[in-house]
Each structure stands twice: as structure tokens, then as C-alpha cells.
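Have a look at this one before I ask anything.
What follows is chain A.
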Amino acid sequence: MITENSGGYDLVEPSILAVYGSKLRLAILDALAEKPMSLSDLRRKVNANAPNTSSKAKDLEELGMVERKQGAYELTPWGRAVQRRTIKTASFFSAYEKHKDFWESHITSGIPPELWDDLGDLDDAYIIGTSPTNVVQLHEAFIEALNSAKSHVHGMTPLYQEAYFQAAVSWVQNKIPAKVILTDEILKICADRAGKDIVQLCDTADTLRLFAYPKLPVAIMVSEASFTLALESTGKTASFVDMNLWSKNQKAMDWGIRLFEYYKASSKPVKLGDYL
Partner candidate 1 sequence: MTLLLDYELAEPTIRKLFDSKLRLAIVDALAEKPMPLSDLRRVVGANAPNTSSKAKDLEEMGIVERNRGQYGLTPYGRAVLHKSKQSFEFYATYEKFKEFWETRHLEGIPQELLLRLADLKESTLMRSSLTDVNKPHDDFVKMLYSLKERFFGLTPVYHSDYLNALILKVQEGLETNLILTSDILSVFTKLPDDLRESLKKQSSALNLWVYPSNPHIGFMIGDDFMTLGLEPKDKTTHFIDMAVYSTHPNAIAWCLDLLEYYKIRSKPVNLGAYL
Partner candidate 2 sequence: MNLLDNYELVESTIRSLYDSKLRLAILDALSEQSMPLSDLRRKVDANAPNTSSKAKDLENMGLLTREKGDYKLTEWGQAVHRRTEKSISFFSTYEKHKEFWNNHITSGIPSHLWDDLGALDESLIVTPTVENVIEVHDSFKKLLAMIKERFYGVSPIYHREWFDLLLFIVENGIDTKIVFSPSILHVMQTSPTKEEIAALDKADNAEFFLYDTTSLDVAFTVSETYLSMGLRSKTIRDQFVDADLQSWNPKAVDWGLRLFEYYKSKSKLVKLTNYL
């Protein structure tokens, strides 16, 4: 507890404020994370004058984050750890800030704490929404992503769309490994739509793994090329399909897979035939 530890916070307040309170100090930590450098190189890299740079570097020396060896500044192991932490912290807050509208207008209870903690992994993500000049922009982007998956797919959704179903069937036909979590409701719809032959095809394909989860508050799709996240909106309109978060960054894709695995852990493996 912070308050119990406010002895704890008092102890670290100077360090935390010293690190986060000065862009120049952060820049120095960041520059030295790449490699040690002399004052002249350092000040050029952080774009400041020599006295200022050496003064801020001295602050970091006193905090045990930087040391001088043979005329060059370098990070101590502690300094390295602090620098990594500042990046994680900055990405963490940044991933929220950048898409504040997305997070605040949708229900986020479907994201477990451990994935909230790693929100920074979504730092490079971007939003695709509906736009006045293309009201189905989002839908089109999604279908394209579904159809261009080549080596693997992880997906989960509480929605049904003919195009999603077609894409899934083509994965089975092309033997693209796919793991899909659906609600019972959607599974029933798919089974009815598929007909006996396609159901047979899906259930015997060893590249498809189907799971059932009672109620999905989150929709995601991760392929080898991209990751997208959709959430139920807090308003009453167009849930899930008003705005999606997208990323082509590996960290985001891994985050997506972890979210998928979180739901898979409490899902039931099923066969489409169970729903006929």
C-alpha cells in the first residue's frame, strides 16, 4: 500500500521526480542505453549544451544510474533497468492517451489486469473507425485482414457476419491453422449456415480448433501480419464495429495472443457438429 509505504514513497520521490521531471535527464538515459559516449557526443545526441548536459548527467550519477569510465558516460545496470522502466511506463501511459476516446467509450472489463499492465505493447497501434467518406471502412479492413491470413489465425468474436464465416471456411480449405473462440449463439448460427458437408469438413480438419465461451465482451483477430481489437461500446450504438484498434507490431500481436489464451483457458473445446 502506498499510504502504508508513504515512508516508501518519501524515500523514492526524489528519484522518481528526478527521472520523470526532466526531459533532458530522460534523454540522457535513453542516449546512453545505446552505448557509452563522451560528453561531446552525448550533448549532441540530446541536443543540449555541454554545461546543461554535464549537470544533468551528474544528477544521474548521484542517483547511481550513470557512471563515468575513462572519460565516457555509461549506464550502470541500475540505470539500464531504470531506462527500460521509463520506456515501459511511457508506452503504458501513451497507449492509453493516444486512444483515450477508444478506451473511454467502450467497455474494457473484458481485458484482464495482466494485459492492462502491458498496455504499453499496444503503443504503436492505430484506430480505424467509420469515416464520413467510407462508412464501411472498418468492415472492409477487417474482411481484408481475415482473408489475407496465410500462416495462422487466432480469433474470437461475439458477432456473426457472412463474410467472417466465408473467411473461416477458406482457412479450413486452405489448411491455415486457426484457433477460434465463439459464443454458443454464433456457433449455432454457423452450424446452420454451413450445412452437413461443411460441418463435416470443419470437424475433421486438424488445422481448425473451435472453442465456446458463454459471453464475449471482446473481439480480436491475430494473424501473422496483424492484430485487431474490438470492444463493446458503452453507448447503445454499433458495438464492436464503430472503432477498432489495429497494429502490425509483433508486441501487439503477442499481446493479442495472450488475450486469446486468457479466454481459451476457460473455454470449452467444441465441434461444429455439436450444434447441428
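Just so it is clear, contacts are C-beta pairs under 8 Å (C-beta built on N, C-alpha and C of every residue); 3 or more make two chains touch, one makes a residue touch a chain; residues count from 1.
Selection criteria: all candidates are chains of the complex that A comes from, given by their letters.
All values derive from a computational prediction rather than experimental measurement.
**Q** What candidate from 1 or 2 touches chain A in the complex under consideration?
**A** Here, the candidate touching chain A is 2.
**Q** Which of the residues in chain A come into contact with candidate 2 in the complex?
**A** 1-3, 5-6, 8-9, 11-13, 15-17, 20-21, 23, 26-27, 30-31, 64, 76-78, 80-82, 84-94, 96-98, 100, 103-104, 108-109, 111, 113, 116-117, 119, 123
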